[in-house]
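Yeah, one chain of the complex is gone here, protein chain that is, but the others are all in their spots.
And then subunit A:
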Amino acid sequence: MRELRGIGASPGGAAGPVYRLAPPPALPPLVEAVDPGAEKATVRAAVLAVAADLTRRADTALDVTAAEVLRAQVMMAQDETLIDAADIAIDGGADAPHAITDVLAGHRAAFEAAGGYLAERVSDLDDLRDRLVAACLGLPMPGVPDPGHPYLLIARDLAPADTAGLEPGLVLGLITAEGGPTSHTAILARTLGIPAVVRCPGILDVTDGALASLDGTSGVVVAGVSAETVTTVNADRLAEIERRARSRGPGRTADGHPIALLANIGSARDLTGEVEGVGLFRTELLYLDRSDPPSHEEQVTAYRDVFAALPGSKIVVRTLDAGADKPLPFLRLADEPNPALGIRGLRVARQTPSVLTTQLAAIAAAAAATDADVWVMAPMVATAAEAAAFTESCREHGLPTAGVMIEVPAAALCASQVLCHADFLSVGTNDLSQYTFAADRMCGDLADLLDPWQPALIALLASCAAAGVEAGKPVGVCGESAADPDFALVLAGLGITSLSMAPRSIPAVRESLAAHTLDECRRIAEAVLAAPSPEAARAAAAGASPQLRSGVGVPVR
């Protein structure tokens, strides 16, 4: 048995055999003096194997869009011209992997030249090439493994494309060598309710098939556990899931003080189970992968789907959060050297005001057609003047409750002035961490700076909460930190009024709040505010609350 340490990224325990996400194959040096007949046979065998594998994946994919992409890849793999062109390349002296790479490179260039939708599909071609080359070389298929039974997925890091077909029933847990608590892996794991540990470099030395266990709260990974341990860990996890599935009702402390527990969603599809409301409805999904902005009617339909699903509930809609880091072709944003610091979020309205006004009109129309309590907020607000302009625009469109997100330290520092105009605040702790610590969210090497228990972040949260209490206006949190059952106590104690998170994270936070009175939460928050480091803050929280489960001895690194 060997104990490895990482950062807990999605709570819960899991155990099982580990299988790694195979990296794309490296193209070996060209083989001299190839036997053309053998190379041609290799190409044909690779095409058959890859097409069969992709077809099987398409048939079992849960997501309709993912299945369509896979079927299109099957048609490309089975394309006769691919084999014909590869044969010509082989007759010209290439071996099978080089022939395939060369032929697909030609199509890749055509896709890129066509621009728009096709340029975005270049990654599908690259994936197809990697699969065909791996098949030629007898290497494992790149991408998510499919051992045919439940397992722990291990990887250097996971990109969105790797995880499109990830099945929670099959992937018991995730362990990555890189990444951080706000990286894609962590967010995905929380969304799917899969326990995860990130930043655990030792995991790459563990061989495929070896048994391991992970604790997604403490970040501890044990390699070489017994089969009995695997059974126990997974049985405990199942019991925990079942117990939480039975927990119901609105969020409140042990003495009945309400803390609304809301869902972060991207579309009506993300609404699973009962929720009190939606604290963050991301509207980007509607705008992705298209060359023209969605029409008024199209937007009204998409918003109405969500509003109608939660009659009478509060739903906070975030207006389009795009920028050079999340580019949308129709905005024609220039390339920027520092996209995170450029034209993004509400700032897009400086150049293209119509995108925002069209969206507000559509939200208002959808709100009028349903009886949901629709709130609207803008991302990336930095000043009180921006908040004033946004709220005024919302009121002109007949949207009565308008607020802003607090992601920029400038806005957090002036929270009182911002609240002179805004009806509420919602703190996005992921971006607020990134901008407060000047540390890129995607930079795993800086993960310690992005820890929500950092004193500077907690101080900014405290000043936002205090401004809300003073103004008598709600202040919520919608970053990943709201999903941490322990940190939720700190937030409640600071005066935060709602917590928004992936729906699956709600039961654990509900349990944690229900086990503490508001006074206990306040004592925890006071102790944490006085702590000089994340480690000290966790220890202070544990010291202030004997029943706090996971705060003890959980160093971040």
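In the analysis below, a contact is a pair of C-beta atoms (placed from the backbone, for glycine too) under 8 Å apart; a residue touches a chain by one contact, two chains touch by 3 or more; residues count from 1.
As a working rule, contacts and distances are computed from a predicted model.
K.L.:
Out of "Putative spermidine/putrescine transport system ATP-binding protein", "Phosphocarrier protein HPr", "Probable septum site-determining protein MinC" or "ABC transporter permease", what name does the UniProt record list for the absent chain?
P.N.:
"Phosphocarrier protein HPr"
K.L.:
Which residue among A:20, A:57, A:107 or A:510 touches the omitted chain?
P.N.:
Of the listed residues, the one touching the omitted chain is A:107.
K.L.:
With the missing chain put back, one of A:1, A:38, A:75 or A:88 would touch it. Which one?
P.N.:
The single option touching the absent chain is A:75.
K.L.:
Just checking the interface: what residues of subunit A touch the absent partner chain?
P.N.:
Touching the missing chain: residues 64, 68, 71-72, 75-76, 78-82, 104, 107, 110-111, 113-118, 121.
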